[in-house]
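Missing here: one protein chain of the complex. Every other protein chain is in place.
Moving on to chain A:
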Amino acid sequence: MDKTINQKAWFLVLPVFLVVAFSAVLPLMTVVNYSMQDTFGNNQFFWNGVGWFKELLDPSTDLGGRFLASLGRNLFFSAVILAIEVPLGIIVALSMPREGWSVAACLVILALPLLIPWNVVGTIWQIFGRPDIGLLGYVLNHLGFNYNYVSNEVDAWVTVIVMDVWHWTSLVALLCYAGLKSIPDAYYQAAQIDGASRWAVFKAIQLPKMNRVLLIAVLLRFMDSFMIYTEPFVVTGGGPGNSTTFVSIELVKIALGQFDLGKAAALSLVYNLIILIVCWVFYTVMTNAGTERKAVAQGEPAAEPKAAAAPRPAGVLKPKEGVA
């Protein structure tokens, strides 16, 4: 808003530009180049035009079938992950202790899973879920469930999802906690004076204030769950059968396993594009929702209670609409 125009600022950005260009643009060009060609080994390349892309989007071919199947699994996985982790993260953030040493203790424990290398996360759950040596698998089997993530598809899916919830819910919780911490006490005092219910406080104060961090949380969780590779690879290896083979696993199989560079490159480009588009849609929808609410809140005078969820100055909080 009050930024000054200064083209010399480019000099400050130049180092970043060079580093990222080196490690992003050059490889990306290689990918684009490969995606148009076919290789039969010996570094011999043949022009293939858009052939791979056509095959990729046609489910009747081998490549297209594998890609679309793994894409479907991946989309379903991301949807489940978001549906569980976002509400759970908000609940955990709301349950954080208020002050004292327990705050620091909770923060440290919450952040712990985030700093474990991803293959170790896989290893932890691989061990934990095994019926013979893992606590979870052992207990479940002794309770009469026939739980075995190596041979049963549903069990494999449940294991991968629970593992991801274990691994990443903390991220959502920490983000929401940061959002909650930024709410001034005056808001709560005003709500108390108005006799607002717990739910009204959540809907009219806490949720709108968490809007920004929730956007970050949803974006990060979508990106990372859509790019997931290491954890399911270590736990299930993409199996049983192909039931937990996500797009990244399929891609690495084609690129580094079969060394089918053309196919892998075409898949990479489409894959990357999907992530970009979905992120852009999320971003636009969520920021628009935010600005609309703000516009409503600013446009309407304080006496005009219209949108219940609109963030408004503390003094004019009308809790009763929030309840409805």
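Please note the rule applied: a contact is a pair of C-beta atoms (placed from the backbone, for glycine too) under 8 Å apart; a residue touches a chain by one contact, two chains touch by 3 or more; residues count from 1.
The rule we apply is simple: contacts and distances are computed from a predicted model.
S.K.: Given the options "ATP-binding cassette domain-containing protein", "Branched-chain amino acid transport system permease protein", "Carbohydrate ABC transporter membrane protein 2 (CUT1 family)" or "Phenylacetate-CoA oxygenase subunit PaaJ", say which is the protein name UniProt records for the missing chain.
M.R.: "Carbohydrate ABC transporter membrane protein 2 (CUT1 family)"
S.K.: Quick one: say which of A:Leu68, A:Ile84, A:Leu207 or A:Val252 touches the chain that got left out.
M.R.: A:Val252
S.K.: Just to verify: which one of A:Val31, A:Ala69, A:Val86 or A:Met286 makes contact with the chain not shown?
M.R.: A:Val31
S.K.: Which of these touches the unseen chain: A:Leu57, A:Leu75, A:Ile127 or A:Leu207?
M.R.: Spelled out, the listed residue whose C-beta touches the missing chain is A:Ile127.
S.K.: Considering the entire assembly, which residues of chain A contact the chain that has been omitted?
M.R.: Given the touch definition above, chain A has residues 2-10, 12-13, 15-17, 19-20, 22-24, 26-28, 30-31, 91-92, 94-98, 104, 106-120, 123-125, 127-128, 132-136, 138, 166, 169-171, 174-175, 177-182, 188, 191-192, 198, 201-202, 212-213, 216, 223, 226-227, 229-230, 234, 247-248, 251-252, 255-256, 261, 264-265, 268, 271-272, 275-276, 279 touching the missing chain.
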